[in-house]
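Notes to accompany the following structure.
With one protein chain removed, the remaining protein chains of the complex are shown where they sit.
Showing subunit A:
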Amino acid sequence: MKMFLNSIIADPERVSRLIDIAQSSLQPLLKGAILYTIPLTLITFVCGLILAVLTALARISSVKPLQIIARIYVSAIRGTPLLVQLFIIFYGLPTIGVVIDPFPSAVIGFSLNVGAYASEIIRAAILSIPKGQWEAGYSIGMSYPQTLKRIILPQASRVSLPPLSNTFISLVKDTSLAAMILVTEMFRRAQEIAATNYEFLLLYLEVALIYWVICFILSIIQGRLEKRMDRFVS
């Protein structure tokens, strides 16, 4: 590492300074990841998925008002920038007296976002399950919720795993936007550290690398999960 840096940077003092900063900043950055980035991702993904399943069910239900509400929700979230949504929640709502702390603001914003995008994935996955599966469930006396829970969703989850993993991995990176609403997650910490020592390139590369490692691990887990879920199809 030192030799590599020495070859592109002539000043040996600068090199050891960079290495020092990289090393000393690693701990606060990882702390930001462990305390904020990862919990924020996990909490929002779970909330977002629940919201997504409900939205998908509303969209395929025969109740017109439910369909319309779900459509408007998905359209509004997909049609506006995530950053603008976060600003509305954190900076906008206080002007009408609704003050929400940074972290819960981020949870709300990201959950709404994941809910809208994932609902389309889940809706498509549910519709991809043959009608005969519903009928088989009904024919042994199961109700709609029983058939949905026991027969349809387990199969739909297999279909939706790859696209949902995509959503999840995007979410990990999107949480960096929470820096803009004062959540001291990993990227905000990198900004703060860089503001004191002006080593922007170093800090941002370092933080990028950590995101990459997290996403790499996640894609390995995704591969394992897919293999597990594929056990019942040839």
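FYI, contacts are C-beta pairs under 8 Å (C-beta built on N, C-alpha and C of every residue); 3 or more make two chains touch, one makes a residue touch a chain; residues count from 1.
What we mean here is this: contacts and distances are computed from a predicted model.
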Among "Xanthine dehydrogenase small subunit", "RNA polymerase subunit sigma-24", "Amino acid ABC transporter ATP-binding protein" or "Alpha-D-ribose 1-methylphosphonate 5-phosphate C-P lyase", UniProt-listed name of the chain not shown: "Amino acid ABC transporter ATP-binding protein"
Of A:Q67, A:Q133 or A:Q222, the one touching the omitted chain in the full complex: A:Q133
Sole residue of A:L82, A:M142, A:A208 or A:L225 that reaches the chain not shown, by the stated touch rule: A:M142
On subunit A, residues whose C-beta touches the chain left out of the figure: 130, 132-133, 135-136, 138-143, 146, 150-151, 154-155, 158, 231-234
